[in-house]
Structures are given as structure tokens and as C-alpha cells.
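Only a single protein chain was left out; the remaining protein chains are all shown in position.
Presenting subunit A:
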Amino acid sequence: MQTNQILALFCGTLLVLGLIAFFLGRAKAAKVRASGTAMYAQPDQYAWFSVLSTAGPAILVGALGAFVMLLAGAEIPTLYLLAASLVVGCAGLAMGIALVRPEFHARKAIERVIRFFLAGAALISIVTTFGILVSIVGEAIRFFQMQSFWDFITGTTWNPGASFLEAAGRAEEGASAAQFGSVPLFAGTFMITLVAMLVAIPVGLLAAIYMAEFAPRRVRTLAKPVLEVLAGIPTVVYGFFAAITVAPIIVDVAGFFGLDASFNNALAPGVVMGIMIIPFISSLSDDVINSVPDSMRQGSLALGMTKGETIRDVVVPAALPGIISASLLAMSRALGETMIVVMAAGMRPNLTANPLEDMTTVTVRIVAALTGDQEFASAETLSAFALGLVLFVVTLSLNLVSVIMIRRFREKYRINNL
């Protein structure tokens, strides 16, 4: 039988069993109550408890069996599994009906089950993080078994070249060995991120200062959502914009100054990425600046400082942890940004300090390694996971530092709404 049919059969039978449990449980409870005995719960609650005690164990057994089959590869005939789970379901039904007694707390029992379910849902987020970690680390270890970790970290040549032929067992004599030196990729990522931050931090911070300190209330309520639009535009759209509109402009401008720029220069994706992350910086900085206590402004103004001096020497330094936190968050966003660089930055690993040349980034190589037609076990495909691991570690540390900074700020000024 097909898996689909078995699943349909399972669901159908369980539905019928559940209905039986519901009506039997309710009927029994109603009868007990009608006989004048006081009960701890309503008939409906007893009915629902019977349903839970029928379906719960049956689904548990079915899921467990399926999981064991998938994990351990053990061959349990699906029909046996079906029968086993249904038998357990019937046993649960009998137990549920038997438990419909006046002194049984059906409502509390249901409550416990629901609580258990909710906690299970909450654990999924942990499982997700764990899953990311396991999947990335597992494949990265396989990669480092093939390639030396030291070469990966310090090598300056990224040339996966013939690695897919090796994996297919068709390595040619004399073909150059694949090299996985990731330094040029990190250099490219760093360069593009740097350009992005050079655009985003001044503009974002100044915009936040204007919104928090100068702007009339109407402008502020209007400007904030408009800025958020920048963060809401899909990155693939930004990538297209960077590649089709911004890059040619940069080439033209560079040509005007007698410089030679590549169409895949690092400047275009950097600038566009910077614009994208402006709201990340401005929004959080705006909140932070707003939550600097007014007493500090009043004190500064009372000493005869001008408004500008107050902002520069009192408000911004006080808000600095929050601003740095916002910048770190934006930086981690820029490091992990994919579509803009895939579409607008180059593919060639290039170790250079000139942003007008084409450079490639970590995320570009991840995408390139995983969209080709390679064998999954080839070193190039696995290199994507090694790069992903580095990306994960770096962004995670940036996020953690950012969280710690904002918490410190919050504790210093006793603010609860950040």
C-alpha cells in the first residue's frame, strides 16, 4: 500500500475512534451526573478527555514508529505499525471511558495535556537552532576531513576547480588540485560590508537624531514608517536595482574621473546594501535616543549648551551603547545578506583593496556551490557548509554582543520598553 493510503486510513480510523470516544464519554458522564452524583468537570470535558486519551497515544506510537524507521532505517512494515497504533488507540479509548468517574479531574487532565503541547511548540524554536547548528557543523566536518582547516582559514586562493571531478572519481592527472583558501571571500565580504556601513551609519544615525530631537511630531510619525519601507523591499529587488541601475552609474562616474571600474564592482552592492540597512540603524537609534532621560537634556541646556552641543556631547554619548548595538545588528545583517551580492557583486575571488574591482563574498560562494549540478559529497558543495559555519559563528557573536550592549543601556537608565 502507498504511504498516502496508509496515512488516510490511519486518519480516518482515528477520526471514527475519536468520535466514538467523544460521544461515549459524554453519554457516560451525563448519565453519572443525571444520577445525582456531583462531578469535578462538565460532560463535555470528560468527552474531550476521552478523545485525547484515544488519539494521543495512537499518534504518538505512529509518529515514533515512523521516526525510528527514518532515523535508524529499521524496516517496520507499515501495516504492522498502523495496526499497532490503532490497537493502542483502542486501549486509550477504553481507558478514557473507564476514567469518566465523578472523582476524576478531567479538566485538569486536559489542561496538563495542553500545557505539554504548548511547551512542545516552544521547544521547536530550540530544535530549529539546533538543527541549523547540526546540519552546518556536520557537513562542515566532512569538508574539513577532505581539506585542511588551516588552509581554509589562511589560504589566499579559492579555486574549487576540479573538485567535482574528483568526487565523481574522474580526477585527471596533472589537473591543478582544488584550493579552498577563504581569505579572498572574507576580504570581499568585509569590503562590501564596510561600504554598506559607511553609507548606513551616518545616514541612519543622523536621520534618527533628526527624528528624535528636531522633527515635529507629524514628520516623525510619517517618516518612521516610510523609512521602514526601505527594510521591507525584498532583497532580490535591491539586487536587481544594484546590478542594472547603480553599477552602470558607478562605472560612468569612475570613468569620468579616469578610473577603471568593473560592472561587478563592490561599491554598487555595498551602497545599495547600506541603503537597505538604514532603517535597522535609524529605527533602533531613534528609540534609544528617545529613551535617554530628559533630565540629562535639561541639565545640559541649563548649563548654557546649545541644542547641537547637547546632542553631540550629552545625548549621543549616553545613547552610544544602543547605537553601537543597532550598528552591530545592522552589520550582521549586511554580512549575511545574499541576494544583493549574488546579483550585483562578482563571482571571482579577488583579494584587493579597490572597491571598484569585482569581488566575491562568502554568501555568493555558498549559493554558487549549492546551485551547480555537483555531487552532494563533493568538496565544493561541502565548502558551502564550512563557509556557512563561519557566517553563523560571526553573526551569532555580533547578535549576542548587540543584545548585551542594549541590556546594559537598559539597566543603566532603567528603561523597560526597549
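Here is the rule we go by: a residue touches a chain if its C-beta (ideal position, glycine included) is under 8 Å from a C-beta of that chain, and two chains touch if they have at least 3 such contacts; residues count from 1.
Simple rule for what comes next: contacts and distances are computed from a predicted model.
Asks: Just go with whichever of "Phosphate transport system permease protein PstA", "glycine oxidase", "histidine kinase" or "Quinol:cytochrome c oxidoreductase membrane protein" UniProt uses as the name of the absent chain.
Replies: Answer from the UniProt record of the missing subunit chain: "Phosphate transport system permease protein PstA".
Asks: Which candidate, A:14, A:58, A:178 or A:207, sits in contact with the chain we can't see?
Replies: That would be A:207, which touches the missing chain.
Asks: Touching the left-out chain: which of A:6, A:146, A:223 or A:351?
Replies: A:223
Asks: Of the residues listed, A:63, A:233 or A:253, which one is in contact with the missing chain?
Replies: Counting the whole complex, the residue in contact with the absent chain is A:233.
Asks: By the contact criterion defined above, which parts of subunit A meet the unshown chain? Give residue numbers in ascending order.
Replies: Missing-chain contacts on subunit A: residues 70, 107-108, 110-111, 114-115, 117-119, 121-126, 128-129, 131-132, 134-136, 138-139, 202-207, 209-211, 213-215, 223, 225-227, 229-230, 232-237, 239-241, 243-245, 275, 278, 282, 306-309, 311-312, 329, 332-333, 335-339, 342-343, 363, 366-367, 370-371, 376, 384-385, 388, 391-392, 395-396, 399-400, 403.
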